[in-house]
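All protein chains but one are shown in place.
Just so it is clear, A, B and C label the chains in written order, and each chain counts residues from 1 on its own.
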C-alpha cells in the first residue's frame, strides 16, 4: 500500500527488475557503474554543486529547454546553447512519446527523423538511446545537465539517465502527472516517483548528489501561487523522505510582478517551515523561476518583451535559476538560434537589473502573508486527510478536490476551481471548488475580483477567464473587454 | 541684446525676412496659409490635443524616430510605422546636414539617394522640400506628426514645417546646441530658439496650438537627472515667455529604475513650481521618457531587452510619451521593419505592466527629494547669474560651468563634471566641476560612489566612467571590472 | 433547424495540452454545435469510433506538441475504412515540430486528407463559419430534408 515511507532496499530492487525489463536498454543499466562515473564528474559540472554556489553568491543561473530526436543533433544543439547562448545549465528535454512510456513510437520517431534529416520528435528519446547514448551527451558538454520531461512513470528514464551521468532530474508524482497525463492515478504516479526519489537517495547514500526539481508551473495557465507552492512543497517532502538532499522548488511567472516576487519569497519561507517540521535539516534548498508558461504572442518582437520581463522578475525574486523561453515559443520548438536569442535577451535583462534593489515594499509583505496562509490551508488539510501521511493525504486531497489544478487534463483532478486576474493582474481565485481556503481568504479574493468587475463594467464571468488566458498572447496582462 | 522677453512682432518680422532668405524654399512660407491649414486638422491629428488627452487618461503614447532622404519613401516609412508599428505619434527626423543649415549638402544627399535608390541621408531634409513637400507628408498620415532634429538654428526649419502642418517641434536653445554642435554660442542658439518659440506663440495667438518639446536626453550618456531636468525647465520657461502653451519635458532613461521613475516625478513637481513662480498658469505640461539613449548592444536579442525594460520603466514613471528604439540601434538607422519591431516590443512590455502598481516605496521619495534639491541649486544659481533674467543667466551659467553637460561636443560647454554609476546603478556625480551643488549633496554622491569602489575593490577612477559608458552595450548596467 | 450538428473535438496522440481544447469546447458549444469533446490524448481509433456512435459531421483534431505529423497520418484512411466518410476533417494547433511557414504545414495536412488546416492564432469565429458552410455543402441534401420535415 502507498505510504510516505522510505522504500526498503529489498523492495526497491524487486521493483527495479520489472522496471528494467520494460525496454531493452534497461538491461544495460548499472547503478554501480553509474556512481563510478559520477565520481569522475568535476564540481562545476554537477547540478547540485552549481545550484548551491548560486545560492551562496546570490547569482541567477540561466537554463533553456531543448531536445531533438537524433543524438548528434542533440549534442550540437546543446553545445550551441552552451557557447552562443552562454547557458549556465543545460537541459535534455525528453520527447512526448517517451514521457508516456511509448518507446515503440519514439523508435518510429527516431527512424522518421533520420529519414527526414530533421527532428520529428519534440524531444530527446533518452530511453531508446540507453545509457551509452546518454553518456555520450553528458560527456560532450561542460555544463551541468538535467533531464526535463513530464513523465508520470519516469522510473526507467531515471535509471538510464542517472546512470549515464545526468546530475539533475525534474518532476514529481503530482506535477508530472496532473498537467501531463489523462488516466494515470495520483496513487500510481506518487508511487512511481517514490521509486525515482529512492533511486536518487541511493546515489546520495553512496556519495553522489543528484539535484531534484519538482515542476512548479503545472499547467502554466492562471495557476494561483498557493497551489503551485503547496504541490511543490509536498513533492519536496516526499522526495526528502526517500533520501533526496538537493531540491529546487519551482514557480511559473504569473505576470504580476509583486505576486511573482512574493511567491518565491513564500516558497523559501514555507519550504523551510515544513521541511524542518518533518525534521529534515541537511537538505539544500534552491528555487527556480519559469518565464511565462502560458500562451505566448506569435510576433517575435512581442515575445522578446515577455522574455525580458520574465528574466527581470526572476532576478527581482531572488530565485537561483530561471528557465528561459525563446521568441519562437508560440510557433514551435525553437531553432538553436532562437533558443540562444532567448538566453541572450534574458541575460541582458538580468544584468541590467541585478544591482538594483526594488522590492521591500508593503505590498510584497502583504502578498507573501496571503500566500503563506493559503498554502497552510492546503498542506495542513492534506496532512489531515492522510492522517499524517502525506502520500495518502495527497491522493485523498486530489480525490476530494482539496488540491485542484486549473485546466489540467487528468481525470483524477477535479478541475473545479476558477482562477482569474484582479484589476492589477494578480491571479486570484473566483471559485474555490473544494479548496480548503478560509472564508477570510476567499473574501479577499472576491473583493479584489469585484474591483476588476467594476473597473470593466461587467459582471464576473467565465469570459474573463478566457480573456485572461489569451491576454499575454494578445499583448496584455489582464484580459479586458474591448 | 539677449533678454528673456517676448520678441516684439516688428522685430520678429524683420528677422523673419532674413531667415526666409537663407534657402530658396523660404520664399514659399506663409504663416497665414499655414494657420488656415492647421485649422482644418482634426483634433486626433493635433499633437497638443493628443498629449493632453493622454495626460487626462493616464495613457502612455508610443513614438518612434524615423526619416529618410526621399519624400515618397519617407511617407511609406511613416505609414508603415502607423500601421504595422501601431505608433501613436509620428516623427519626422531631420538629416544632419539640414541640422547644420548645410542645405547644399542636403541637396547633394537627395541627389545621391535618388541615384542609389536608397537613402544616403540620416533623415528627412525638410527645408529642401519646402512647404509643399512637407505638406504632402502631413496629408498622407493620420496620426499627429512632429519634427525631431537637433538643430541649433532651426528658424527656417520651423517656418517651413509649421506652415506645412506639423503640430509639434522638438528642441531648444540649450538641448539642441550643446549636444549637437561644436562652435555655436549659447547666446546665439538661445536667441534663435526664442525666434522659434515666438513663431509658435504667434500660431498660438491665432488659435493654433503647437506642441513644443525640449530635448531631455542631451548627450544620452551618463547625464545626471538634475542637469537634464534643470535644462528642460529653463527651456520650458524660455518657451512660455514667447507664448508657447503646450510643453512636453523630456528625460532619457538612466538605467536605474528608481532613479528613472523619480526623475519623471521630479520633472512634474519642479516644472509646476518654476512655471507658476514666473506666473504662468495656462500651459499644458506633459512628459516624455526616452528609452536608453546611450550605446546599445549590437546583438538584436539583447537590444530587445534594453527596449522592453525602457518601455516598462516609462510606464512606471507615468510619462505620457515614450520614444522608442529599435533592435538595429547599435548598427545603423533602422529599417522600417526593425523600427516597427521596437514599437511592438515596447507596446507588449507596456501593456504587461500598465495595470500594475509597483512604486510608492521610500527609496523613490528620497531620490525625488534629492533631484529636487539639486535642480534648485542649478536653476536658482542660473537666475542669479542673469540677475533674474533666465536667458542671460543661462549664457553665464554655461560660461561658468554652472550648467555643464557631460561628454558634449560644444566648446561653449565646460565638460568638467564627471558622472559615474553607484553600486546600484544610480547615476551620481563624482567631480562636480563648477556645478553649484551643496556640500551636503556632494557628500551623498561621494558616499554612494565609495560604496561602489569598495564593492569593486578599486579606487574611484576615470576607468569607471569608461566602463559605465560601455556597460549597457556589453550587457550590464554598472561597468564592473572583469 | 431541429437538430444541432454534432462535431467531435480532441487532442490527438500523446499530447496533453488541455487549455486550448477546453476553450474550443466552450466556443463551439456557444456557436450552436453539439460538441463531443474527447479531451487530450485521443487515438485515431477513438475519434473514428466516436464519429460512428454520434453520427458526427466533423472531427476537429488538435495537435499542439509537435507530433501532429506522425499522429495524424492515416486518419482519413481509417475514416474511409470504417465508413464514416465523407466526414469533415479539420486540423489545428502547432501541427509540426518547429516554426514552419504555414503554407507548408497546410499542404502537408491537406495531403493527408484534412479538409482544412488552421494555425494557432486562427480567428475561431471564422472557423465556425467555414464549418457551417462545409457542413452545408457536404451534408446539405440530408440537411434540407431534415429541415423540410421539421417545417
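Operating definition for what follows: contacts are C-beta pairs under 8 Å (C-beta built on N, C-alpha and C of every residue); 3 or more make two chains touch, one makes a residue touch a chain.
Only a predicted model underlies this, so the values are computations on that prediction, with no experimental measurement involved.
> Which chains here touch the chain that is missing from view?
B
> Using the definition of touch stated at the top, determine which of B:338, B:353, B:435 or B:477 touches the missing chain.
B:338
> Which one, B:22, B:86, B:122 or B:185, makes contact with the chain that was left out?
The one listed residue touching the chain not shown is B:122.
> Determine which one of B:50, B:330 or B:441 touches the chain that has been left out.
B:330
> From the listed residues B:85, B:133 or B:150, report the one that touches the chain absent from this view.
Only one listed residue reaches the unshown chain, and that is B:150.
> I need the residue numbers on chain B that touch the omitted chain, in ascending order.
95-97, 99-100, 102, 105, 108-109, 112, 118-122, 150, 179-183, 219, 221, 294-295, 298, 328, 330-335, 338, 407-409, 462, 466, 469, 473
Definition applied: only the chains that are shown with their structure count from here on.
> Could you pull out the chain whose C-alpha mean position is farthest off from that of chain A?
Checked the centroid distances; the maximum from chain A is B.
> With chain centres defined as C-alpha means, what is the inter-centre distance between chain A and chain C in Å?
Distance between chain centres, rounded to whole Å: 32 Å.
> CA centre of chain B versus CA centre of chain C: separation in Å?
Chain B and chain C have C-alpha centres separated by 55 Å.
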